[in-house]
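Heads up, one of the protein chains got dropped from this complex, but the rest are sitting where they should.
Take a look at chain A:
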């Protein structure tokens, strides 16, 4: 047998790159009907952000199409979806193919900041429209803002202000960060640090953890504990956050009074962790299914998302964004909406938004959708009255305070 080490390494490298080749979306190129709006949902269908976006986002977009009543006006809408695997190269390839060959007019969702920034650039180049719900980086409406991009659901500024601000206000003066070592983690740490410093707090240190691939956070948590900081800020997401919180409980990191601040925690993460472990966490979200009568009605109409989960704020944002877009299309006409993504964005900015998921809101000239943000505390097992009863509302951050002031983002679309 002549199996050598070299071929094993070759095989390993080949295996690691293989997924990039599969999974590209395809549609038979049909003659473009002039009165058909084509929506492409581009997100993570197979990795760690699948539950917060994934097929559930497509499900929500389809509901928005139904509820918009646009088909009754004789306008057709097609929805397609694809997996970007959290990779900018894959996301860019899909976006270009969709715009160039498949006649897609608008791309929706796109979690993972690095992919979102790439898709935003391509969308501007092609003068199409990009409604981002899943990505966090506040640069999308700051230094990297675009007339063709609207950032719908949340951003790192909102998270930092909500969770970061609340922890400092509650006496968390000294911080230690456990940060996922990539663009998103850095942005979240940067925005939170600004709030901590502004409130008179201090950052004592931090570790940057390799992403992806870190599964054991116990060593980083020990380092954080040893810094004697009041607050351990988790500037990470998805599986990283789940493992950090789970292992913090295992190692009793919080027994000396140290608090954990999960800067980006979704309701599906809490579901995965269980209340036993997650109780007491402070989280910031712009949508929670059980917030009020309108969100409950929305959730009931949506039904179970794939995987039998309740909708995340990202999925709700996809619904809300597409609903508003289709209102703009009905208002300006299909031909005009298809001809220029920037014009469609302008029309969306000119109209107030209203839907059951986020209530009333507006879209700012820099592309930032504004609505209130909510600070929640995760319930204890005793407080929870049933399945998915996870949050109690601590405070509401009004729409005009939840996001970075428009003049401070450095967006070129804003005239001072």
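As a working rule, contacts are C-beta pairs under 8 Å (C-beta built on N, C-alpha and C of every residue); 3 or more make two chains touch, one makes a residue touch a chain; residues count from 1.
Quick note on the criterion: contacts and distances are computed from a predicted model.
Asks: Leaving aside the chains you can see, what is the UniProt protein name of the one that's missing? Options: "Cytochrome P450", "Acetolactate synthase", "Branched-chain amino acid transport system permease protein" or "ArnT-like N-terminal domain-containing protein".
Replies: "Branched-chain amino acid transport system permease protein"
Asks: Per the definition of touch given earlier, which of A:66, A:252 or A:392 contacts the omitted chain?
Replies: Checking the options A:66, A:252 or A:392, the one contacting the hidden chain is A:252.
Asks: Which residue among A:126, A:190, A:208 or A:294 touches the omitted chain?
Replies: Of the candidates A:126, A:190, A:208 or A:294, A:208 is in touch with the missing chain.
Asks: So which of A:121, A:243 or A:384 would be touching the chain we can't see?
Replies: Within the whole complex, the residue contacting the unshown chain is A:243.
Asks: Given the contact definition stated above, which residue among A:222, A:292 or A:412 touches the chain not shown here?
Replies: Only one of A:222, A:292 or A:412 touches the chain omitted from view, namely A:222.
Asks: So which bits of chain A touch the chain we can't see?
Replies: So the residues of chain A touching the unseen chain are 1, 3, 5, 7-9, 11-12, 15-16, 18-19, 46-51, 54, 181, 207-210, 212-216, 218-220, 222-223, 225-226, 238-239, 242-243, 246-247, 250-252, 255, 268-269, 271-274, 276-277, 307, 309.
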